[in-house]
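Written below as structure tokens is the structure these notes are about.
Partial complex: the chains shown occupy the same locations as in the complete assembly.
Going in written order, the chains are labelled A and B, and every chain counts its residues from 1.
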Amino acid sequence: MTRGFYIGRFQPFHNGHLSMVEQIADEVDELVLGIGSADDSHSVRNPFTAGERIMMITKSLVDYDLVTYAVPIEDLDRNSVWVSHVQSMSPDFDVAYSNNPLVIQLFREAGIEIRQSPMFNREVLEGSEVRQRMIDDGDWESLVPEAVVGVVEEIDGIERIQMVSKTDSNGN
Amino acid sequence: MTRGFYIGRFQPFHNGHLSMVEQIADEVDELVLGIGSADDSHSVRNPFTAGERIMMITKSLVDYDLVTYAVPIEDLDRNSVWVSHVQSMSPDFDVAYSNNPLVIQLFREAGIEIRQSPMFNREVLEGSEVRQRMIDDGDWESLVPEAVVGVVEEIDGIERIQMVSKTDSNGN
């Protein structure tokens, strides 16, 4: 049995993430999706809560055969202990997946196998692209799984991200 | 669709918890199991990490029809914001289940429906009973689901709890 670990912020979970999961599914029996910056929400960069992101992921993957776990990972703001933190919050895993250079470096220094994928640019670009389209009333729906559209609507997510995008941080 | 929320520390997940889940299953379609004190581990009171507890819960409930989520909830040490913290980490829920008076009070003040069950004593007693038997090389296996026995053995959990039970905190 092989278990993989895939870390992301999933703000929101979009088609780039889904392709990545499909690709990983060929290599592992079970997959943990670590939801990074779990304690962050209601900002342009992190509009959705961890609970909302769990719903997005779970509903998007419900028809896949892969056994998946969606696990919120709160920020510790301390790179040197981050891998231990992740390991304590997640079911034990054999291999980590990421295209983020910092994450790759931290896992490598900890002696954990890490695999990259060629879809880095797509994954990264889509994240901010989706959020920008949400703010601009553009077509964000075509970039995410249908289940995610449902979650965002249920929580009035578009109103939220549009509202917080008007904030210049903490007022005057 | 009704979703319930059941909070516990699950150190470890034992037969009392399982009975509680079975009872709740009659009332809800989906159930979130909030793993309290998720950031605590390697102590007599909290021997297992959040990741290990996710494994215990998931494997114990794999044959049940109920859709379940196991969500780690880190301590904030701040009762007044605890309910908001839980809500941000968990998929949205309609009703909470707990026999803990503090938890009941906090949910009530937040206006969230909370249900109790008559199995409080059993549930509480079994938690420390299981851990004490683990320390004393007693029969703890009969008090937990079979899947939990497997997880504890895989992580050398008995050695761990016996070892840390010898510590008088931080040494001198």
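The rule is simple: a residue touches a chain if its C-beta (ideal position, glycine included) is under 8 Å from a C-beta of that chain, and two chains touch if they have at least 3 such contacts.
From a predicted model like this one, the values you see are computed outputs, not experimental measurements.
Colleague: Given 2 placed copies of the single sequence, give me the total number of copies for the whole complex.
Modeller: 6
Simple rule for what comes next: only the chains that are shown with their structure count from here on.
Colleague: Quick one: report the Å distance separating chain A from chain B, using the average Cα coordinate of each chain.
Modeller: Taking the average C-alpha coordinate of chain A and of chain B, the gap between them is 26 Å.
Colleague: Over in the complex, which chain B residues touch chain A? Could you list them?
Modeller: Residues 38-39, 41, 49-52, 54-55, 58, 69-72, 74, 87-92, 155.
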